[in-house]
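Left out: one protein chain. Kept in place: all the others.
Per-chain numbering from 1; labels A, B and C assigned in written order.
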Amino acid sequence: MVITYLEAIRAAQAAALRDDKRVFIYGQDVGVFGGAFKATKNLAQEFPGRVIDSPISEDAMIGMAVGAAVSGMRPILEVQFADFSTLALNQIVNQAATHYWRTGVPCPITVRLPSGGTSGSGPFHSQSMEALYAHYPGLVVMAPATVQDAYEMLLAAVAIDDPVIYCEHKYLYYHLKADDLFTEPPVPVGKARIARAGRDLSIVTYSAMVHEALAVADELAKEKIEIEVVDLRTVKPLDTDSIVASVSRTGRLLCVGEAFPWGGVTAEVVARVASEGFNLLDAPPMRLNAKDTPVPYHPNLWAAHRPTARSIADAARRLLRM
Amino acid sequence: MVITYLEAIRAAQAAALRDDKRVFIYGQDVGVFGGAFKATKNLAQEFPGRVIDSPISEDAMIGMAVGAAVSGMRPILEVQFADFSTLALNQIVNQAATHYWRTGVPCPITVRLPSGGTSGSGPFHSQSMEALYAHYPGLVVMAPATVQDAYEMLLAAVAIDDPVIYCEHKYLYYHLKADDLFTEPPVPVGKARIARAGRDLSIVTYSAMVHEALAVADELAKEKIEIEVVDLRTVKPLDTDSIVASVSRTGRLLCVGEAFPWGGVTAEVVARVASEGFNLLDAPPMRLNAKDTPVPYHPNLWAAHRPTARSIADAARRLLRM
Amino acid sequence: MAPVDAVIAIEKVSVKAFRLMLLARMLDDKFASLYRMGKIHGGVFLGRGQEALSVASGLSLRPGDLFAPLIRDTAGRLAFGEDLVDAVRTYLGSGLGPMRGRDGNVHRGEPRKGVYAMISHLGAMISVINGGLMAHRFTGKTGSVGLASMGDGATSTGAFHEGLNQAAVERLPLVLVVANNCYAYSTPNDRQFACKTLLARAAGYGVEGVEFDGTDLEESLDKVNGAVQRARAGGGPQLVIANLLRLCGHGEHDDASYVDADLKSSAVGRDCLKVAEDQLRQEGLLTPETLTQWREEAARDIENVVAQVQREPGPDPYQEDWSALATKSLVETQWPS
Partner (left out) sequence: MAPVDAVIAIEKVSVKAFRLMLLARMLDDKFASLYRMGKIHGGVFLGRGQEALSVASGLSLRPGDLFAPLIRDTAGRLAFGEDLVDAVRTYLGSGLGPMRGRDGNVHRGEPRKGVYAMISHLGAMISVINGGLMAHRFTGKTGSVGLASMGDGATSTGAFHEGLNQAAVERLPLVLVVANNCYAYSTPNDRQFACKTLLARAAGYGVEGVEFDGTDLEESLDKVNGAVQRARAGGGPQLVIANLLRLCGHGEHDDASYVDADLKSSAVGRDCLKVAEDQLRQEGLLTPETLTQWREEAARDIENVVAQVQREPGPDPYQEDWSALATKSLVETQWPS
């Protein structure tokens, strides 16, 4: 059996619908059509009345999910592209995220955000928005990098009593395949995973960039350089302990993200390691992000805009020389 | 003459309207009423037809400003509270911020965000949103801390060809007074200011927290501890050179912000100093932010939620012992 | 002519409504005076002039229904069963109130009792009510309705549009009650919309609409109740437009000097409490003595509750767990710890 990252997302939703009556799915074109990316393919047919097409109303989509969740349901929302969640931001950060803290009543919604760049998608269908959501209190922000995590973390998201922003990477949808849904022992939500062990340098990253980092580790292994790759899995909470532990083994930190360079995950990781693991560092921590422009359309520009195995390898080599 | 921070904001808008025909002001209740905080008091009367009340439509407010700016105007927008700008986020980060990069045509809008906490304002009238805007490419994000900066930076914001998010602190509106608009030599936009020189520890901060930091510096001076206070002024661009230079003098960095703790300005500052000024640090860099909950209503909780002179002084003392 | 029973029922409702309006007015007045004495931490927002409409909203609902009141709904909240003490505790930020001092003034609710806690962002509660109604639909809870309050200004928000349209598409039993008090803060209707009446919006969503004089209690009871009944009976969303005037500032910091004098002296400027009082008197349902008695009772209740709450401790920051997540295992370490 071969299962893709996208199929895992579909399978997790099918399992959630099957096992929990409180679950329903709401989003544009998620019904009989099966969603823009087919992440809900056949689910409307299999679970009649529980997979519902919404109007093009991102604000109302999330608002409705909040009301349903507060009244006992477990909605899964699909925003057609993460980029359109700017229009739902208010309901996410001010309504859903504050609800439990203000009222004591939990608001268990899962917001699926098809995230990240793919060639030719341009400024408005490529964004990685985890930093916005992680900044606000009251949200759990996931960014699965593997097929197994795509599955298990989505089920966890539905089970968690808090609003979860589930950032699924569009590039991985079809590109990432596994032989099985379960190949590794499950890791609890909130814990990072050592995707590859090494002792010369830690690359801390998440989502699609985990695979770029693994490619770099492969390449540098030929030069006898051992890269440890830490897959964050959730960017909030951020598993500082595992990150610092990795840096304590390697003494060198390169933090890589596909998002815009100001702030965000890489800043938070580097700042925490600098504060909490200062004496473990044998060299200055380093960051690698996308460039500080919108995500470009043309593949030439796109490839230069975001980190790639090549630019990560360059950065790693530079850091190893420090 | 005594002039408040709020009066400086009003005066800058009056000057902009007077000196530049392209300027107009748009926002809820900004007209004859003079705005919720009276930042546009009398301006509608003085400049008929150029200070315009908008419907309660934050998205359309910014969209309209973009269209006007692209067609040659220099609009100033007042969002009634920064917190409501979540509803305008899409137009700000996707329309205004991408416009020049995509089309080559600049989009000079100034968005005034009454920001930050005041006692009793609660979760939805207290937010500091600079991190959201700074994360996106294409915006300049200002956070003036002094009366003079409130004035000069607002004029600069209007003059700059790019969209500017101007975060004005509501607590400073009435509390902060100066004898004159011009007491110090002007500092260019994008440059930080050494608000107080010292050689034992650098507190890097911005907006209202500058004054808390200065109070701490006063207090610790009694113990012969010299704190250097760096006022960032703009959080994007971030004046890394001045920050690193300060750390090179003191060897210790405490970065303070009133915003939520995950990501944001303090993460970016600490990450940059860790990367670029690693060897200058005599101790781990430290951060102090608000707590990771919404901003509380009751003064007891509010005072414990955000950094105060007291908690900053504690942190500084801890850092000095490291 | 209506059968005798029905007349009595209506009379009783209007009497009950009037007492609640009186209580709400006096509670609001108390908040205003506490505000002037510097005993309130933030702003104070009153429902003065809007009590008839608000009470009609609260009384039209029954347990199991959903209610998203807004800032001028003291009367409606009380009518739907809010305890006086919850209102006072929230305004005073008591740690014992439903919001535990975390949120304040008008931002209170008890979702488990069907009252959603408003966020400030106008229009945002409509879709939340829709969601609650969807939950009822999913769980087979039939016959319930959801009522969302709204101001004229809030009709300009994208959230209003998306929310009402969503309800219409799902044909949910949403009753959207717009208190058109002629102003949004200082902004008059003609800077807010260009339609002659907001009622004209109903057709654009394919929903039923009704418009009436919101200064008139009997009218308000009748019309809001009618809309609630239609929604309950499966008639889909109802847009209710009530015309009236805010007889106070936007908040107590505001002297409302911008309000047009002509409007004040026109029909919308009538004080609904006075109108209701006159109606009840004329119908022989109210004597000066009862009124005095009700006033005294309300005053005493309010004074007692305020006195009690003022003795209550404020929230203790050292007792707070300072986390916004229900899942405690996922709470982030604070930096620095």
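To be clear about the criterion, a residue touches a chain if its C-beta (ideal position, glycine included) is under 8 Å from a C-beta of that chain, and two chains touch if they have at least 3 such contacts.
Given the structure is predicted, the values throughout are model-derived calculations rather than measurements.
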Per the touch definition above, residue among B:Asp161, B:Asp218 or B:Asp282 touching the missing chain: B:Asp161
Which of B:Ala8, B:Val66 or B:Val79 contacts the chain that the document leaves out: B:Val66
Sole residue of C:Ser149, C:Gln192 or C:Asn225 that reaches the chain not shown, by the stated touch rule: C:Gln192
Listed residues B:Gly31, B:Gly138, B:Gly198 or B:Pro296, member touching the removed chain: B:Gly138
Positions on chain B where the hidden chain makes contact: 22, 24, 50, 54-55, 57-73, 75, 90-91, 94-95, 97-106, 137-138, 140, 160-162, 188-190, 234, 236-238, 240, 272, 275
Chain C, residues in touch with the chain not shown (by the definition above): 156-162, 165, 168-169, 171, 190-196, 198, 200-207, 236
For chain A, the residues touching the chain missing from this view: 28-29, 31-33, 36, 53-57, 59, 81, 83-84, 86-87, 119-125, 261-262, 286-289, 291-294, 296-301, 303-305, 315, 318
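One rule holds in what follows: only the chains that are shown with their structure count from here on.
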Length of the line joining the C-alpha centres of chain A and chain B, rounded to whole Å: 30
Numbers and ranges of chain B residues touching at least 2 other chains: 83, 86-87, 123-124, 262, 286-287, 291-294
Residues of chain C touching at least two other chains: 99, 102-103, 107, 119-121, 158-159, 323-324, 331-332, 335-336
